[in-house]
Structure formats: structure tokens, C-alpha cells
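The structure that follows is given in the form of C-alpha cells.
All protein chains but one are shown in place.
And then chain A:
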Amino acid sequence: MRKMLVSYMTLGYPNVEGYLEFIDGAISQGSDVLEVGMKPKFAKYDGPVIRKSYKAVNLSEGDTWELLKETRKRSNVPTIVLTYLEDWLGKLDEFLSRLREVGVDGVLFPDLIIDFTDEYDKYVKVIRDHGLKAVIFTSPSVPDAMIHDLSKNSDLFLYYGVRPTTGVPIPVSVDSLITRVRTLVENKLVVGFGLSDVEDMKKALRAGADGIAIGTAYIEEVEKRGVKSAISLVKYFRGVLDEF
């Protein structure tokens, strides 16, 4: 079965044109899911690269929704919005309705399980009641029994972030971390956080991951060599996944 490539990009980065060019390229080069980062107040689990990309973006609220709508119009793959739940407390219904309106498929709140443990199922239900997919984020600091339960409750796939923060290459044994949870996860297991190293990626796939999520590597590439080069990186990662 084809391994999933989940490609992340910060909404509007590096600018609207460059962003849309990347999105088109990411889809045509074989991304199975698009993850679009909406600038949060506090990017709790993001490393310096993604934090900087958020800072570089300055969209008005109106432009943000327009751009999301445009993103969805161009994409023929599931498109989910990534942002922190903390920012939307109190206006969650309105937020989810708008996501639905612009045609987004689902939402991923990285802080849902960690900071809202006791109410996560309530929020999952709210997300689904709005006709959206709820992609659940987990990590090695989530206990085994809970990873098992969450895996049955997550839409599209279960996201498993193997490092404490995005983009920072903390030394971890990716294969051991996946071996620990593989049999617990009754869902597609997508692994992310600092997986731009191809050896790490291969280890993850050999240990049983169903897919890989990439973000920081694209943003660094956009920064260093531009959007076109980042798109060829999508193609390259697709090739690595297709070896499995």
C-alpha cells in the first residue's frame, strides 16, 4: 500500500504567490494530505524555523480565510488546518463553521491531547459535528493505553510526533519509538517532527509507519533556495516513500 506523504506549509509563507506555487507543486509531486499552518498566538510545540515562518506572515483575517479557500480550490487531496486549540476557546463553533465554509477537510490541534486531556472527546465530537475530520496528535509522552484509544478515534490517520518540537534534530531512536506504539495503533500511523533526515525516514517506515509528515525541511528550503527547490524536495521524499 502506498505510504502517505503529509506535507505541511505555513499559510501564506513566504508570501501569497510563493505559497500557492508551493501548494500546487506539493500536490502535483505526490503529497497525499496537505497540512496548512494557521498563525497561532503561541506556537507551543514548534521549533525556531516554523516559529520564524509564522512571524514572516502578515495576513489580515479576511486574507487568511480567502487564502484557505483558494488552497482548497486548488487541492484534490484532503486538506487540514493545523493550529492551536488554545487560541480558539470561546469561539470554537464559529471557527469550525468557517473552516467548513471554505471547504477545509479537517483540523489538527497539536495541544488537544496534552493541554485538554479531560475534554478531548468533547472537542473531537464538536469538530465532527461541524462536518470536519478530527486528526489527533500524539507523541511519546502520551501513555500507551491512551495512544491505543486515540488511534481508534482519529480521522484519516493518527499523527505521532517523535520529537518534543518541530524541526529541532534532537537525537531519538525513531525505530524504537515506533516499535513501542505500532501494535497499539489501530489506524494509519503518520510520523512527524524532525524527519527530514532520509535515514530517519527509512527507519520509521521499516518500523511500520504508514506515512511521514514533513514541514520544517520545506520551509528551510524555501528560505535557502526558493519555492521551486522546495517543490523538488517533495518529489524527492515521494521517491523515498515509494521505495516501500
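Rule of thumb we're sticking to: a residue touches a chain if its C-beta (ideal position, glycine included) is under 8 Å from a C-beta of that chain, and two chains touch if they have at least 3 such contacts; residues count from 1.
Rule of thumb we're sticking to: contacts and distances are computed from a predicted model.
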item	value
Per UniProt, the name of the complex member that is left out, chosen from "NADH dehydrogenase", "Cation:proton antiporter", "Tryptophan synthase beta chain" or "4Fe-4S binding protein"	"Tryptophan synthase beta chain"
Given A:Val135, A:Leu177, A:Val190 or A:Ala207, the one touching the chain that is not displayed	A:Leu177
Contact partner of the left-out chain, one of A:Ile113, A:Leu158, A:Met201 or A:Val227	A:Ile113
Hidden partner interface residues of chain A, rising order	41-42, 44-45, 47-48, 51, 113-115, 117, 138-144, 146, 163-165, 168-173, 176-177, 180
